[in-house]
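Right, chain A next:
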Amino acid sequence: MRNSLIGLLVFIALAVTPLFVGQYWTGQLTTYLVYGLLAISLSLVWGYGGILCFGQAMFFGIGGYIMAVFTKGMIYPDLTSSYLGLLAAMAGAAMFALALGYFLFAGRGISGAYLAIITLAIALVLERLMNNWYALGGYNGLLNVPPLKLIAFGYSYELWDRLPTFYIILGIVAVVYFGVSFLVKTPYGLLLTAIRTHPDRLSSLGYSVLNLRLSVFSLSAAIAGLAGALFATLDGFVSPTLIGFTLSTEALIWVAIGGKEMLLAAFLGAIFTRTAESWLSEIFGDYWILILGVVFMISVVLLPRGLLATPIEMLTGKRKRK
Partner candidate 1 sequence: MSELIPIFLDASSYILILVLVALGLMIVFGMMGVINMAHGELFMIGAYVMVLTQDMGLPFLVGIVLAPLVVAFFGLLIETALIRHIYHRPLDTILATWGLSIALKQLVVLLFGPESHSVPLPVDGSLDVGTFSYPVYRLILMLTSILLIGGTFWLFLRTKFGLMARAVIARPATAAALGIDTRRMYRWSFVIGTALAGLAGALVAPIISVDPQMGLGYLVPGFLSILVGGAGPLAGVLAGGAVIGGVNNLLAVWISPVAALITVYVIAILIIRLKPEGLLGGRRAK
Partner candidate 2 sequence: MLELRNLSSGYGDALVLRDFSCRFENGRVTALMGRNGMGKTTLLKTIMGLIKAKSGSVRFDGQALETWPTHLIARAGIGYVPQGREIFEDFSVTENLQLGLLGQDPVGALPFSQIYDWFPLLKERADQRAGTFSGGQQQILAIARALVGGPKMLLLDEPTEGIQPSIVHDIGLQLAKIAKETGLGILIVEQNVEMVRTLADQVLFMENGEIRESCDIEAVKQDDTLLHRYLSV
């Protein structure tokens, strides 16, 4: 209860932020919200589902490319609806995750360190593939992806301005955040905790570990795909870097620094890290990345539950999630 209160406070704080910061930062923050969405997806699959995915950006990138291809009218010139694009992005990412997940988890599935290495390798392969897929722009990616176009009650509105874009994105992120927060408190969330801690026992109780894993993997991929699609409309541009290794590991750092077992901490981990990066990289220049690496290392060793999750847990008075 207090947990969702804090979540609510965080989103209210985010909602009033544009009143205090300028256009530039509002725009930046919009992007960070999308990264936060990616962080939520990774927290769900890793912190809750126990699947350490070193290539979460592949779903982000797939979502981005599908959105771009749709809204640019590359599939069918008249079919450029943003809604359709978002849906297709989520469905595409989820389906890819389903196929990949089946390949990875069925039978004597892969887990732990092996899974980390393999997902890392798959992200690298996809990045190379996109670099050489010339129909999709190859190394240069796809330019001129249109912004979100909202159509309702016969009105049509393209999100070019920063402020409305910010609030629409914030709304979407809030819906996903509260939806996932609710989901992990349901019996389904309990089952996820069980597959993370005692997969063998769960299967002897008659649950299909494979189906559970697939469901959480696909759901998380759909969220990452949504984030990627939103990102494409913000940037107006998709490229192979969205799909690959660098963004994947960046997301991992946000989530680990924030706290993988708490959606809010993971989400804020992305926003804080990116904000800090914008500020501190001006002050520290090239030293920033060095600092980030060291902070990441220290937080993993000393605060395995996360740099942000620990204080939030103290606030909510919740000590340990079993």
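As a convention for this text, a contact is a pair of C-beta atoms (placed from the backbone, for glycine too) under 8 Å apart; a residue touches a chain by one contact, two chains touch by 3 or more; residues count from 1.
Regarding selection, all candidates are chains of the complex that A comes from, given by their letters.
No experiment lies behind these values; they were computed from the predicted model shown.
Picking from 1 or 2, the partner of chain A by touch in this complex is candidate 1. Across the complex, chain A meets candidate 1 through its residues 52, 103-104, 108, 110-114, 116-118, 120-122, 124-125, 128-129, 131-132, 245, 249, 252-253, 256, 286-287, 289-290, 292-298, 300-301, 304.
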